[in-house]
Every structure is written in C-alpha cells, then in structure tokens.
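Omission of a single protein chain aside, the complex is shown with its protein chains in their original locations.
Moving on to subunit A:
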Amino acid sequence: MSLMMQIFDIINQTISDYKVKKVKRVTLKVGKMSNVMPDSLSFCFEVLSEGTKCEGAELVIQETPLTGRCLDCQKEFTSEGFPLACPNCGSRNTRMIGGTELAIESIEAE
C-alpha cells in the first residue's frame, strides 16, 4: 500500500504538469524479482484511486523478466530463476542486470 501511495505521488506530480481531466490508463513495469505482487498492486490502485482523477482507470502491469549477462561470452539472456546460467555457453559466471525494477512507464490521459 505504501508503494502504491508513492506511485500516486508520481502520478499526481506528472499530471499536474499537463491539463489532465481524467486518467484512463497507467502502465507500470514490474520486475519478476521485485517482490511485488501484481494482484495487490491492482487492489491498492483501485482503493486509492477512488474520488481522484484516476478513478476507473485501467492499471496495466508489464512484468519484466529476470535478465542476466554472461561475463564470459557477454551475451544477455532471460531466466526463469536462479542460478543464472548462460544458455549460450553454459557459464555460471553471470550477473543479474534486470528483473527488480518497479517503475511507472506511462500515463494515458485526456
């Protein structure tokens, strides 16, 4: 819930720069490893949007995969989980480069 309050802070800041009557859609990017549950985000969005310009807006959650880079062959790849093994050369000498993000991508408004 406190995360959604921060999301609303960013939404309100953003729409105050434009002449927005109503927000129709908010798109979030949520990493597979972000520890955030999409269902609870949707629920909190519904509750907090009541009586605001976001009421009735659609919340789109784009899940981004766990992504790694191989330090041996330099290839980037996605993985379902840990350990991060490079599918190209099989190396375990890898680093995670994506999958923990939680960001507001865009707002569709009128």
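The working rule: a contact is a pair of C-beta atoms (placed from the backbone, for glycine too) under 8 Å apart; a residue touches a chain by one contact, two chains touch by 3 or more; residues count from 1.
Rule of thumb we're sticking to: contacts and distances are computed from a predicted model.
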Omitted chain, identified by the protein name its UniProt record gives, among "Hydrogenase nickel incorporation protein HypB", "Biotin transporter", "Putative iron ABC transport system, permease protein" or "Sigma-70 family RNA polymerase sigma factor": "Hydrogenase nickel incorporation protein HypB"
Residue touching the undisplayed chain, where the options are A:60, A:73 or A:103: A:103
Touching residues (missing chain, whole complex) on subunit A: 2-3, 6-7, 9-10, 14-15, 18, 33-35, 81-83, 92, 96, 100-110
